[in-house]
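Sending over a structure as structure tokens; questions will come in a sec.
Subset of chains shown; positions unchanged.
Chains: A and B, in written order; residue numbering restarts at 1 for each.
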Amino acid sequence: MADPRFYSVGGPLTLRKLAEISGAEIGGPADLEKLFSDVAPLEVAGPDHVSFLDNIQYAERFARSKAGACLVRPEYSDRAPKDMVLLLSDEPYRGYALVARAFYPAPVPEAGVAASAVVHETARLGDGCRIEDGAVIGAGAELGDGCHVSANAVIGDGVSIGSGTIIGACASLAFCTVGARAIIHAGVRIGQDGFGFALGKEGHLKVPQLGRVVIGDDVEIGANTTIDRGAGPDTVIEDGTKIDNLVQIAHNVRLGRGSVIVSQAGVAGSTVVGEYTMIGGQAGLTGHLTIGAAAKIAGQSGVMRDVGPGESVGGSPAVPMRDWLRRGAVVDQLAKKKDK
Amino acid sequence: MADPRFYSVGGPLTLRKLAEISGAEIGGPADLEKLFSDVAPLEVAGPDHVSFLDNIQYAERFARSKAGACLVRPEYSDRAPKDMVLLLSDEPYRGYALVARAFYPAPVPEAGVAASAVVHETARLGDGCRIEDGAVIGAGAELGDGCHVSANAVIGDGVSIGSGTIIGACASLAFCTVGARAIIHAGVRIGQDGFGFALGKEGHLKVPQLGRVVIGDDVEIGANTTIDRGAGPDTVIEDGTKIDNLVQIAHNVRLGRGSVIVSQAGVAGSTVVGEYTMIGGQAGLTGHLTIGAAAKIAGQSGVMRDVGPGESVGGSPAVPMRDWLRRGAVVDQLAKKKDK
């Protein structure tokens, strides 16, 4: 299914294996040895493909799909086409992810340093690293085993990177340490000095930024995202946090473990975000805030006050989600009344 | 007029030729063989320059301009200075574009592969391609005739690019096909894997992204914009669509033909945008929406529901433009009343 110029599929896999990998239960009698060749979206899948239904908005596609097997929540099983084998799971998307990873295991990059890459003589590379053309690795930098530095990326002096981490094309890292198995996408900027000025009519005086960026294990950072280094304290991105494209993380920010920051959001200086927080797209958080664990910040909201653990907020300025919805309803009602 | 370090002007061109190129009608008697040497903005143009009035906000500059000729709508002709030759057109900006293109034809890049560029031995380049210093072109990539790959750009394995397409400095393309005559500006990121995770307390599980980015002919993509590849389906940008700087296009999005997306807007995953849609700056569209053809999304709006063909919406959350304006007016009125 996937374009062979870009992907090569493994498999095939038996139904038995698919159930085992995904942790799903097979809905009804089925041939456990039946072979499946690939994953595919509902609308294009055929009899030897595995698909999934996660978003109920696509139930119609599910009902009409020709997929041979499908990961789906038990409650939707009655909408399935007659010949489809159901892989029942409360987390069909996670199940699909596991199956897709089995069909398409992450390719192991071919080790070696490209001829046009420049690795400083004092830099240390672990075993099996791949350094592509035009990449530049500075003095004293240290890379763990199996790192993959893509073409034209720049790793600054003294930067340390854990094992199995991938650095995208044209990304630049400086004044930072990165954990293991992180994915830093193309064009990411890490470690430039933050926006620190003592403002004044006689000229804005640049304040030396003396901290670092400290990035944990299993962090993912989206394309063209920018993360400034700390002013004195460090900027910290804890383990397992996932950041989307074009996000701005200012100096001294701390993002707790497992947080998710959607595209084009921005977090201003010194704000501390608790673990497993969700920040919607284009949301903005001002500086020096404390955001509690598992808080939810709606897209485009403008957070100007602390948010408690587990709280949901929306609007600009952001208020508790319930208040935001209520305000919208009140204004809507007034406008309609006016209109009569 | 234009800085000769950066531009070289062609011409001169006769008034007759200017009228022919722009499709404008000459307002009143004039010497058709009169020569014009250049285009220039109203406020600096001289007697042998051609200018234009498009935005009526600048009528005053028009009235005082020393431009020898000017593209202008017929209804403003009575505000013209006495000696100005008028080139009357209902589309003066389009007329100006055509004239400016005649004075400044797009330079044909000098063909050749720079010494420090790295082109994989299995990549295929069409005739007349220009590959600048530090560019890296991967295995199996295919470029049509007359492509221009700027310095330090990275074209990934298997990427295909149509004839006459320009790739800006430090851009990176992967898992994609690009049509003919496209312009991909500096720092653009195409084809990285989208923000796809099965979220969970035990860690967010990365979902393999198995699609591509498919970009049509005559598409323009602004600097540092990011376009993620599809998760299974492709991310598709249809012919003639123009995307500004710092825009985010998520996985599986489809942007219809001739759409215009202004700077810093974002479109979340799987949203389908109809042809000739206009999306204002900093607008955000959530995922899985359908936006009808020729819809207009105001700047900074937050679109959370489907938008019908030809509809205009504004606000966050976005509502029909008329409702948005009415709500604003009602709140304003209340605040003023309160104030008394």
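Note that contacts are C-beta pairs under 8 Å (C-beta built on N, C-alpha and C of every residue); 3 or more make two chains touch, one makes a residue touch a chain.
The structure presented is a predicted model; accordingly, all values stated were derived computationally and were not measured.
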{"item": "Copy count of the single sequence across the entire complex, 2 present", "value": "3"}
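The criterion applied here is as follows: only the chains that are shown with their structure count from here on.
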{"item": "When chain A is superposed on chain B by its C-alpha atoms, the rotation angle in degrees, nearest 5", "value": "120"}
{"item": "Whole-Å gap between the CA centroids of chain A and chain B", "value": "28"}
{"item": "Footprint of chain B on chain A - complex, ascending", "value": "1-3, 5-7, 39-41, 44, 55, 57, 91, 93-94, 96-98, 100-101, 103-104, 114-116, 132-134, 150-152, 168-170, 183, 185-187, 218, 220, 222-224, 240, 242, 244-246, 258, 260, 262-264, 276, 281-282, 299-300, 316, 328, 331-332, 334-335, 338-339"}
{"item": "Footprint of chain A on chain B - complex, ascending", "value": "116, 118, 134, 136, 140, 152, 154, 156-158, 160, 170-172, 174-175, 187, 189, 192, 195-201, 203-208, 210-212, 224, 226, 228, 232-233, 246, 248, 250, 264, 266, 268, 282, 284, 286, 288, 300, 302, 316-317, 319, 323, 326-327, 329-331, 334"}
